[in-house]
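The next block holds one structure in the form of structure tokens; read it before the comments.
For this view, one protein chain was removed and the others were kept in their places.
And then chain A:
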Amino acid sequence: MIRAGRRFLSSLPALFGVLVFTFLLMRVLPGDPAVFFASGPNAGKEEIEVIRKQMGLNKPVPEQLMLYLYDVGSGNLGRSMMTGQLVTKDLRERLPASLELTLTALLIALLSAVPLGVLAALRPGSIIDHGVRFFCALGVCVPTFVSGLLLIYVFYYLLGLAPDPTGRVDIFASLPPRQTGFLLIDFLLAGDFDGWWAAFRQLILPALSMALFVVAPLARITRASMLVSLGSDFVRTARSLGLPWWQVVVTYALRNAILPVITIAGIVFSTMLGANVLVEKVFSWPGVASYALDALLSSDYAPVQGFVLLMATVFVIVNLLVDILYGIADPRVTIG
């Protein structure tokens, strides 16, 4: 545990680097946020100056950076021009939405990818193997927003099975008291099962369209690593000892094959969290990625910087988690 803490501390310089780099990058990008936001029909030079002052852009860049670092140090990430709110507040409200969606998608992906990969590895070259390969190729080829729109078209528009794809919960429903920000958990805590079901129904389509996209890398890596492990000596020994096949496959082969899958799952999760912007847009999901994209398009500095910092932190934490999971999956590995 102490080691884990020390590792986290050692990633702080990297986070600091990310912070400064993003700050400078945003200033270097062409596009003046003040001009963009002063876009009323009569906004002139004066209005632009007011906004510039409000955003602190009238000061020299080094001074801006010092002020920003001071603010970040005291837990203030600045204010978004776009939503008019503090960035910390925006992120706190939106991060659980993104996490809930991404975790569900990852769960669906793992639950389908690992069995698929194992099946494919058990019968390499068979019709099952080809079927899995075809399915994976399809999932990767179709961009998430296309599969999202397709799912909406079929399940909402044609069949009417899914609720309208607008956000995390039916607009006419009332929200549970906010505890964790994860609606599925909050509804359970409030004991509101109808609400839980409604939130789950909203979640399933966007999670599916994200999962489809990441099934492929997970299934392929499971298959590859299972093939190696199935061909190894200890599996042959286990087989020759007459152990039941499921014990051979699950306990011996899969346990040994799971390490690379965990690595990939960690990477996939971090990427999904930031890159699911298209799914968030298509399903009007109030998550962090679509928030960051809107901010980037309008050169709204504070939210973009806050988002990048958040993503870097999440990445660090996920990597740490992956390392800890390593230790569980393979006792020989320790966090160094």
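Going forward, contacts are C-beta pairs under 8 Å (C-beta built on N, C-alpha and C of every residue); 3 or more make two chains touch, one makes a residue touch a chain; residues count from 1.
Definition applied: contacts and distances are computed from a predicted model.
> Mind telling me which option in "Heme exporter protein B", "Tricarboxylic transport membrane protein", "Diguanylate cyclase" or "ABC transporter substrate-binding protein" is what UniProt lists for the chain we can't see?
"ABC transporter substrate-binding protein"
> Which of A:Leu67, A:Leu111, A:Leu297 or A:Ile317 sits in contact with the chain that's absent?
A:Leu297
> Going by the touch rule given at the top, which residues of chain A touch the chain that is not shown?
29-33, 35-48, 50-51, 54, 81-85, 90, 93, 149, 152-153, 156-157, 160, 164-167, 171-172, 281-284, 286, 290-291, 294, 296-299
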